[in-house]
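Below you'll find the structure, written out as structure tokens, and then a few comments.
And now, chain A:
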Amino acid sequence: MKKEIRICGFGGQGIILAGVVLGEAATRAGYRAVQTQSYGPESRGGAARAEVVISSEPIDYPRVSRPDVVVALSQAGYDRFGRDVAEDGVVLVDSALVEAEGVTSVPFTRTAEEVGRKIVANIVMVGYLGALIDVIPHDVLESTVLANIPSGTEDLNLGAVRAGRDLWLSTVGGNDGS
Partner candidate 1 sequence: MFNQAKKIRDKYIRDEMWPSIFCTGCGIGNVLNYTLRAIDSIGLDIDRTVFCSGIGCSSRLPGYIEADGLHTTHGRAIAFATGVKVYKPELSVIVFTGDGDMAGIGGNHFIHAARRNVDMTVICVNNFNYGMTGGQVSPTTPAEDLSTTTPYGNLEEPFDLCRLAIGAGAPFVARWTMGFPYETIAAVESAIRTKGFGFVEILAPCPTGYGKANELRDAPANWDWYKENTITRIDLARLSPDERAANRKIVIGTLWQEEKPEYIERWHQLVNRLQADDVGDS
Partner candidate 2 sequence: MVRELDYRRVMKVLGSQEKFAQGDVACAYGAILGGCDFFAGYPITPATEVAETMAILLPRLGGAVMQMEDEIASLSAVIGAAWAGSRAFTATSGPGFSLMQEGIGYACMTETPCVIINVQRSGPSTGQPTEPAQGDMLQARWGTHGDHEIIALAPASVQECLDLTRLAFNLAEEYRNPVLVMTDGEVGHMREQIVLPAEDEIELVERCRPSDDPGAHVPFRAVRGAVPEMASFGTGFHTYVTGLTHDERGLPATDDAEEHTRLVRRLVDKIRDDADRLTRVEVDSEEGAKVGIVSYGISARSAAGAVRIARAEGQKISHLRLITVFPFPEKAVRHFAGGLDRIVVPELNLGQICHVVREALEGGSEVERVSRIGGEIIPPEEIVRALIEGGERV
């Protein structure tokens, strides 16, 4: 099993944190994972990109070469990376931030607002991705989220990761919240 995930957007969206959580959760679930990132020097606003490779075998090349999932949280990110995806891969974009055709538009930001704060859109995305790739048990994903967020924000982030999972489940049907 190998899943290659690329997440792009701009600095300040918590993209790298999302990559770290996915990678760490994968290792807690017993897999190998490598998480890498690229960004400009600006803390906010510059382009940011996180990559996660999850595998049941030791990972040699640590970067994504054939993305199974590409997530674009900014128009610029989509323009740059949106078309580089495996044949059987999927491209997700945030419905509020990216206009694109032939991709899956997901309301990460809107869902985050419903959960409580726009800023947890990245955690909504983590919940969604975790369910999509379907190799990390959700409770492992939740405990990893908790280990990586500031104390005092547990409820908000748990709400976000569950809302993200539920978003995915509702697209494949049969979600009863379990």
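Assume contacts are C-beta pairs under 8 Å (C-beta built on N, C-alpha and C of every residue); 3 or more make two chains touch, one makes a residue touch a chain; residues count from 1.
Basis for inclusion: all candidates are chains of the complex that A comes from, given by their letters.
The structure presented is a predicted model; accordingly, all values stated were derived computationally and were not measured.
J.: What candidate from 1 or 2 touches chain A in the complex under consideration?
T.: 2
J.: If we count contacts the way the header does, which residues on chain A are in touch with candidate 2 in the complex?
T.: 20, 23-24, 27-28, 32-41, 59-63, 65
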